[in-house]
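A protein chain is absent from this complex, but the other protein chains hold their places.
Each chain carries a letter (A, B and C) given by its place in the written order, and its residues are counted from 1.
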Amino acid sequence: MSGSILGKNFQISTWGESHGSALGVVIDGCPAGLDLCEEDIQKDLNLRKPGSNKFGTSRKESDAVHILSGVFEGKTTGTPISLVVYNENQKSSDYTNIKNIFRPSHADYTFQSKYGFRDYRGGGRSSGRETLSRVAAGAVAKKILSEIGIEFLTYSKEIAGFSTNKTPKTRDEIFSDQLYMPDSEVSLKAAEYLKKCVEDHDSAGGIVECIIKGVPVGIGETVFDKLDSALAKAIFSLGAVKGFEIGTGFASAKLKGSQNNDQFINNSGRISKKTNNSGGILGGMSDGSDIIFRAAFKPTPSIFKKQTTVDINGNETEIEIKGRHDPIIVPRAVIVVEAMAAITLTDLLFSNMFSKIDSVKNFYKPL
Amino acid sequence: MSGSILGKNFQISTWGESHGSALGVVIDGCPAGLDLCEEDIQKDLNLRKPGSNKFGTSRKESDAVHILSGVFEGKTTGTPISLVVYNENQKSSDYTNIKNIFRPSHADYTFQSKYGFRDYRGGGRSSGRETLSRVAAGAVAKKILSEIGIEFLTYSKEIAGFSTNKTPKTRDEIFSDQLYMPDSEVSLKAAEYLKKCVEDHDSAGGIVECIIKGVPVGIGETVFDKLDSALAKAIFSLGAVKGFEIGTGFASAKLKGSQNNDQFINNSGRISKKTNNSGGILGGMSDGSDIIFRAAFKPTPSIFKKQTTVDINGNETEIEIKGRHDPIIVPRAVIVVEAMAAITLTDLLFSNMFSKIDSVKNFYKPL
Amino acid sequence: MSGSILGKNFQISTWGESHGSALGVVIDGCPAGLDLCEEDIQKDLNLRKPGSNKFGTSRKESDAVHILSGVFEGKTTGTPISLVVYNENQKSSDYTNIKNIFRPSHADYTFQSKYGFRDYRGGGRSSGRETLSRVAAGAVAKKILSEIGIEFLTYSKEIAGFSTNKTPKTRDEIFSDQLYMPDSEVSLKAAEYLKKCVEDHDSAGGIVECIIKGVPVGIGETVFDKLDSALAKAIFSLGAVKGFEIGTGFASAKLKGSQNNDQFINNSGRISKKTNNSGGILGGMSDGSDIIFRAAFKPTPSIFKKQTTVDINGNETEIEIKGRHDPIIVPRAVIVVEAMAAITLTDLLFSNMFSKIDSVKNFYKPL
Partner (left out) sequence: MSGSILGKNFQISTWGESHGSALGVVIDGCPAGLDLCEEDIQKDLNLRKPGSNKFGTSRKESDAVHILSGVFEGKTTGTPISLVVYNENQKSSDYTNIKNIFRPSHADYTFQSKYGFRDYRGGGRSSGRETLSRVAAGAVAKKILSEIGIEFLTYSKEIAGFSTNKTPKTRDEIFSDQLYMPDSEVSLKAAEYLKKCVEDHDSAGGIVECIIKGVPVGIGETVFDKLDSALAKAIFSLGAVKGFEIGTGFASAKLKGSQNNDQFINNSGRISKKTNNSGGILGGMSDGSDIIFRAAFKPTPSIFKKQTTVDINGNETEIEIKGRHDPIIVPRAVIVVEAMAAITLTDLLFSNMFSKIDSVKNFYKPL
């Protein structure tokens, strides 16, 4: 098939391998007239850049983005926006020793089986570096959403089991922390643990939480294209994600209806909810409260410890992964999760515009 | 937009309201030559039928399915299969008193806001009765999958906090239990609790686990159409689902890489894994192990307790829901979860068939 | 794959065979709040009904449409509209003699080759009766379009080589003629010819022209989803269509640029064109002039003359088709062409609503 294209009305088409010449994305469906420059995108890419925190890979990349189309005189034209980042620091030689070996919990084996052949350099297309294209597209989506007052607060909620209960109020609270966790106390403990983790040649996982503010009521379609359904798909398309929940999530399975139901109230003339167990979505549509979801990331599979595995011929063998790997990807994943949420929301934002015949009539007033 | 169509190559288009004249589904993309009769579908519909367990709604429906197209002389023809179930026991009058009131944690408010208007009878399109169409389509998908040896074991893993650690070996172990839980000890405790729950005019939630056996290696596409991504979307499109995880899921976020990584082994000549934390999916593609995922269901929002809410004009008021409602939907949801997984897997099964140029050449041998 | 679903935001999913129990369509994406009743659809179905003109098949069908979902209290709800027509007068026995023979210029051979099996009764899914679902969906699309002042004039421009140069001004001019040709003189000659054609056990083809008035400027997307591109697809999806042209069409290939170019003028303050060689579309987008296209229909392949052909085993043989067939399908195709144009236009009408960031901002004004 394909599988690198996402969305219906706001469509992104991503491409590129970890150790190829470049990675990029084509965004088809961005409305015309939006102010857009490379810096709008670069600032998000910088948040996921290798070396953006000290627990990330030591690979050095400037990750400089170029806009190749779709923008004219500083504004989007309504035609496809092509964004590209050239790779600079590929050390493919790091990988020749694992060319014929399947790294545990990586996609080597499945890639080889499906395609009969694989780009073994840094995981090729299955590398986390692929998310760069998503972040670039997400920056454009967030630019659109910010035009109607939608804002994101996405952060590391849990790292290696160290969890915070503090909810951030500003983006600065998040991104000023080395682990993008708005709680310096917990963050310091996590950092200490991670330091030991690196010494042990091991890795860790964690949880990212995303809060979306200002979403109008009614975004999302009623059956298969529910907002939560679309978010689940988008977030689960990240290689290391193993769990997704919205609002009270898994915990709601243990509650009674009388505990979990959110009572509607009249909040100074505006319909609102007393609690937000729903995570801002009812029946697949945004309900006007904050949208809140969490994604669980498994620990990085690339560890320097010796592991047992098989080679391409099925012979059992041992492997010691070398190269440049993150012992924890969660902080760098924060901006990726945010990007996927923004892309998803933008797509459904458009399709909501013709839900009522009156909206259609109002748009196409008589010539 | 739309939102009631799912899939790319195996597409289903569902329709129907809780209290309309009928519900149904059109399946477009079923291969020709498959044996198919109404009983193949009816047996699954019976497992989700109102009254299929004593904790379900008391609404009486035979839910008899009719095949209106796509089958000729007992075999599918390759053209769309239209399935319909006529509603028999609509008591719309139950709902006139809530016509202008928003039930807490239901889709009434979001529906009304999005469309400016709603079918208030039993939730209309947002009713759980909508899943009937999914089960019907799922039965066809499972028929296709069974042709290549793929089988499902889906069951209630947790009900109202009562959780089992027993893994079923047969479908009979599951469906012989009143709560579709393959553990009579835990099931009895849960049933006792539910009885009290009904007396208290309250409701409960739970967790469904799905195990898929016999999936060939390589099903799923590499970036946005990953198998886990597609499953997450499909499962989260069920109204009451608030969490989804695969393999070790959320728990893996607390593990070290060395604990979570699944070592590859040679199992009598076949590449296999020592553990299955991955839940049978690596890099978005099936890895040959059992696929295992879990879905968390919130407690049924329809409870008979008095609740505070607002009416259509935003005035605060009280509501006492009447009618026929399940205090727990988890048992009936088992077959729905299975259906969604089967539909998703079938779709990706087809798209895997042209992953290699050699497969294409082999299929189209010279005339 | 599938192939019976059309559209992106206004999606139709059709089903049903000529001699099955019913045919129908599910419309997903109709905005909420549109007045809709069965009569709105029935009046178009009546225009394509067998026996709607004396040169059609003698098959007797009432073609009564039923709305099974998506409409509540006389208005669309925004959820899928399921429409069904039950077959009444299937004479499948007419076809047993051709069960193993391929009718020339029919889809018997290709169907059998592709699927290894076919519903031979009246062509099954490849029957012209399949267009019933399209007409039903088209009636809904036209209802939407009429809300913003878009109207259709579709008619038989040429029948069996008898061509009119008269352009209709009203629908009544068209549908009051027995061949749906707004030119009684030419129509009578064509009718006389057709009478002879029937006597000769032969058949005829023709050309349908469609004029769409009141389309706002800018409908259609710039590259692959151009309005003309989408119309071409929609019209060519009709089995008997062998040619499609827009505006001056094939004749423009012989003109000079200076002859073919349409000069823009200021028509009482409104930008307009002096001529309309473009057929109302420039660069894939509606240009504010009438949209004008033509579709060429081949002669009905079912003729009663003896023909040579092969059987299912490749043996050469003779065939004499019996049963009830139209010697000309063009008049009945008029409403089908119109339906396809309306469905296509509606889909693109919606996607145009978020072409500009200002439109998005205007729609989602601050809460």
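One rule holds for everything that comes next: contacts are C-beta pairs under 8 Å (C-beta built on N, C-alpha and C of every residue); 3 or more make two chains touch, one makes a residue touch a chain.
If you're wondering where the values come from, they're calculated on a predicted model, not measured in any experiment.
Student: Tell me the shown chains the invisible chain touches, ordered by label.
Tutor: Every shown chain touched by the left-out chain: A, B, C.
Student: Among C:Ser21, C:Asn97 or C:Ser229, which one touches the chain that has been omitted from the display?
Tutor: Only one of C:Ser21, C:Asn97 or C:Ser229 touches the chain omitted from view, namely C:Ser229.
Student: Go through chain B and note every residue touching the omitted chain.
Tutor: Within chain B, the residues touching the omitted chain are 8-9, 29, 31-34, 76, 78-79, 144, 147-149, 214, 216, 222, 270, 288, 349-351, 353-361, 363-364, 366-367.
Student: Across the whole complex, list the residues on chain A that are touched by the chain not included here.
Tutor: So the residues of chain A touching the missing chain come out as 1-5, 9-11, 13-17, 20-24, 26, 28-29, 32-33, 66, 68-70, 72, 75, 77-82, 84, 114-119, 121, 124-125, 350.
Student: Hey, which chain C residues sit against the chain that's not shown?
Tutor: 1-6, 8-9, 14, 102, 104-107, 109-111, 113-116, 125-126, 130, 158, 160-161, 197, 202-207, 217-218, 221-226, 228-237, 239, 241-250, 252-266, 269-271, 277-279, 282-287, 296-303, 305, 307-310, 314-316, 348, 351-352, 354-356, 358
The rule we apply is simple: only the chains that are shown with their structure count from here on.
Student: Could you classify the connectivity of these chains, where an edge means two chains touch, as line, ring, star, complete or other?
Tutor: Contact pattern: complete, every chain touching every other.
Student: Please work out the Cα centroid separation of chain A and chain C, and write it as a whole number of Å.
Tutor: From the centre of chain A to the centre of chain C is 44 Å.
Student: Go ahead and note the Å separation of the Cα centroids belonging to chain A and chain B.
Tutor: 26
Student: Touching two or more other chains, which residues of chain B qualify?
Tutor: 1-5, 9, 14, 114-116, 125
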